[in-house]
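Take this structure, written in structure tokens, and hold onto it; I'll ask about it next.
Yeah, one chain of the complex is gone here, protein chain that is, but the others are all in their spots.
Take a look at subunit A:
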Amino acid sequence: MRSSLQAVALWGKKAPPHSITAIMITDDQQMIVTGSQEGQLCLWNLSSELKISAKELLFGHSASVTCLSRARDFSKQPFIVSAAENGEMCVWNVTNGQRVEKATLPYRHTAICYYHCSFRMTGEGWLLCCGEYQDVLIIDAKSLVIIHTFISSQSPDWINCMCIVHSMRIQEDSLLVVSVAGELKVWNLSSSINSIQEKQDVYEKESKFLNALNCRTIRFCTFTERLLLVVFSKCWKVYDYCDFSLLWTEVSGSGQFFAGGEVLAAHRIIIWTEDGHSYIYQLLNRWAQMAAYKTFSGLSKSIYPADGRVLKETIYPHLLCSISVQENKSLPLVMGYMNERKEPFYKVLFSGEVSGRITLWHIPDVPVSKFDGSPREIPITTTWTLQDNFDKHHTMSQSIIDHFSGFKDGADTAVVTSSEYVPSLDKLICGCEDGTIFITQALNAAKAGLLEGDSLLKGSLPHKVLKEGHHHSVTSLLYPHGLSSKLDQSWLVSGDQDSWVILWDIYTEEILHKFFLQAGPVTSLLMSPENFKLRSHQVICSVCGDHSVALLHLEGRRCLLSARKHLFPVRMIKWHPVENFLIVGCADDSVYIWEIETGTLERHETGERARIILNCCDDSQLLKPEFVLPVASEIHKHKSVEQRSSSSYQFGPVPCPGLQVESSCKVADAKFFSGPFNVLPVKTKWSNAGFHILLFDLENLVELLLPTPICDVDPSNSFYGSEILRRAKSTVEKKTLTLKRNKTACGPLSVEAEGKPVSESPAQGDNTIKLSEENDGIKRQKKIKSSKKMRPTQSRKFDANLTIDTAKLLLSCLLPWGVDKELDNLCIKHLNILKLQGPVSLGLASNEDHFSLMLPGWDLCNAEMNKDYSKANLFSRKVLDLSNKYTSTLPNQAGMSRELENISDSFQESNTIVYLLSKLFLVNKLVNMPLELACGIDSSFKMESVHNKMKNPGNDILNISSIYSHLRNGKSESHLPEADISLLKLISCWRDQSVQVTEAIQAVLLAEVQQHMKTLRKAPVNTEPVSVAENGVYEMIQILPKMGWAEEPELQCTADTLPLQTPVSLVKHDSNSNSANFQDTEDMPDRCVLEESESPGEQRHNLWISKVCSCKLC
């Protein structure tokens, strides 16, 4: 997912499954974080009255989450770390759901402790990890790189649990761990920081065998600094921390397994079990008691510690309170306890169940038993599930196909069991539980689901229903034409629960053929790669529930092969074209080789040999059937193209060119496939129902909405090149300055592709190299672009109406409805967009495979949010402030309003929309910009103040075409108002204040819309055209950047009055700048002239290309 992608989730009525495997409460007690077996993290808002409401779901892990921990000093940075079953680790910012860092290590962690020692440690601290490996790993909390390990000298083994002991008394932090075999080990922490940093071996200080297995928790009593609580699954024990002598052992009842425990206060502990019971004990000091009340010495529980040592401190437990999860008594769950001694905080016991339910208990400060001495029951304070959120905020949890069932029988909504989006037709194909298949226009379906008052759409949405085919739920769909253009466009293949695979004609709604596989539910339908054919046709491959694989020949309408020997689920299917083998890799690492012609099993291999076979034919893979995240699969789909193109671009002196090129390639590919609007069906593990994510590509939208077609040459880039070179030549003494401008000029171009730190070295040699590098980057990017010859045609397919509808839907989703009623109406009237039914669930992408999605009801999570905005889509309170700030810096644009008066209504509407979108795009870009680049821009601000007579480089970012036109005029004084710079500064400033992208976007949108509508309010639309010529060309140019999408005639006029200087082709520049010598540029002007004459005249009025292309490169 790119940063310019805006995602909106259509959740449907059912919450995605979230089987909690890890749970924690943040230090400020405002948020609960849970990790699930499905791999997602969920952030739950915890109000000051201990009310829970789910806020957002974080996607990123592809396996079950094993543990969570804070990753920073929480008051400074709200970061947490999560570790997954497959070794992935992610650091998340829990306030905005963004992923900060990730790493995949070959270690599976089961517990993580954050350790930071401010006065001895530089950096962000350590994550001490233990898990399915020997001893304790020390991982840097910032970079997630392994720093070192704590090694045990005696019987090294896996570590089950650990805790950090800060003891005031001995002024030393220690790490206490218990190994799988039950060995307690102690490492010095604070005194070994130095030796760890110097990578010396650090061995344990003490080691003691505890004689019990399956340790669950170890806790140190910070109140007495004396007792140590160790909970094993069948017993819990109390030790004296001074000499590790055993003070008490309590064995669990039958069938009961302890899961954890915590020290509540001095001599008071809480123990919980696997099945959700907790017990609070008072540890009575027998010795003290005996001294005090000698008469009570004959207590019933007079078992002395087994070792019978000196009774310095002998204790026994007394049960004070018991707590239990009432319903679902036997569901497995994870629990935790939060002990806060500070006043506004509660003592909270919390549990997360496999069913996704969270339960909280407020533990009284002084728990007491009943008067008769029997334990008191503490009631549940709150309990909540994801589904509760969905039920409560059902207006927000629209599904994309709700409206169909609405008119069908009005009863239950159809459950979509599989869906497929066909970008080329903008069709969404949904297979339902009852066997029907809907085919509908995706955009309209999304609109009907999200917007209100669209009653026209709701009743009679054009759609097709394929009934009569399947009698059971449709489990998989495949649109063959989407994968290979050679196949018939009307074909659709669907598979159902009952092992039927049906070939449809989607235009005539006829069944062309039915295959009956007799092999259980059809779990996936795959397509053979384009270059692997059988009898000159591509083949469909279906994987069924009994792990069998069938090859279906669509043209021949027959089943070629049915491979049924697999004992384990199919993980990978490959094709050996020469020998015509089908190679099937199974989950148990075995490989089956089938001969396609005869249908016989050629070979069956396991172990090492199987691995070799699978690796040997890499490029012929059909598809990995089991992917966890469809987002990841989307990337996977593009991989082949990406690899091909990246391999040819591995050149250049840039530090990591391969990587950068690859990333930009990916971007280009993703765009090629997706277009400005895409629907992503998401399915989670262990559940058939899924939900949909609408993806809007801001960048692509802006591009498509601009009137002229995209051409392969990018004039703006080349123009920059020439400008830079010219300057470099003329002002040698200002070389550094020029270079910085160059950098900023390239800034927006390289925001995504080039994240390398910009060094401010004044040395000339350095600079020239840098310059050449920058140009290199451009060139490379352009090559990639031009190699995608198919792109423009693809874009064209997306017809204009659809694009503008997409843009409107996006604006509807982003606007804060209900903040200003009048504004709402104006928007509806003038922009012709529709109001939302309720707040939308927006998504935020951190990068390709990490993103967060808001859950229904997120808007009520912000406690400070007013109830007045009941239907508002306001992302946070902050938006209004930000928006006001923005408005105050916004210049009063007379030109803009005048411009608006000139043009007819429909033009105005679309123009405004494009204008708003491009603004949003820029804001998005700015806020997402990597820090290094941001620094570069900031420094350019300073530059600007010094060299004010030059044009402002910052403008490039704000609006590239403005510079372009300025340069064309040869004007050096700034035409653009200072306000633009201040706007830019403001937005950059937001980034530093960690304003979320969505907040920034909404704030800017609100401000811009307000501004825009203000002018509309003042002057009713005047359709009489005013002579444009009077305004003068310069005026026009000033308007252009603002309303860059003005109509063609105007554009023509502008272009005509400009001095004829056509952009220089970039390739030439590269050859020039690659020589990395500025002296060479002396002959530059000649070349410019030369190429000007060469460049075709039609390019001249493609002024917009500059904008389009530069945006695209951003």
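One rule holds in what follows: a contact is a pair of C-beta atoms (placed from the backbone, for glycine too) under 8 Å apart; a residue touches a chain by one contact, two chains touch by 3 or more; residues count from 1.
Just so we're on the same page, contacts and distances are computed from a predicted model.
Student: For the chain that is missing from this picture, which UniProt protein name fits: "Transmembrane channel-like protein", "Protein rogdi homolog", "NAD(+) kinase" or "Two-component response regulator"?
Tutor: "Protein rogdi homolog"
Student: Of the residues listed, A:E85, A:E124 or A:E420, which one is in contact with the missing chain?
Tutor: A:E85
Student: Among A:Q6, A:S19 or A:T889, which one touches the chain that has been omitted from the display?
Tutor: With A:Q6, A:S19 or A:T889 as choices, the missing chain is touched by A:S19.
Student: So which of A:L128, A:L247 or A:V415 would be touching the chain we can't see?
Tutor: Result: among the candidates, A:V415 touches the missing chain.
Student: For a quick check of understanding: of A:D27, A:D73, A:D157 or A:E602, which residue touches the chain that isn't displayed?
Tutor: Touching the chain that is not displayed is residue A:D157.
Student: Would you indicate which residue among A:G39, A:G336 or A:G356 is in contact with the undisplayed chain?
Tutor: Only one listed residue reaches the unshown chain, and that is A:G356.
Student: Considering the whole complex rather than only what is displayed, give the residues of subunit A touching the chain that is not shown.
Tutor: On the subunit A side, contact with the omitted chain comes from 17, 19, 37, 64, 85, 132-134, 155-158, 180, 209, 213-214, 233, 255, 257, 274, 330-332, 354-356, 387, 415, 433, 471-473, 497, 520-521, 545-547, 567-569, 587-589, 607-608, 686-689.
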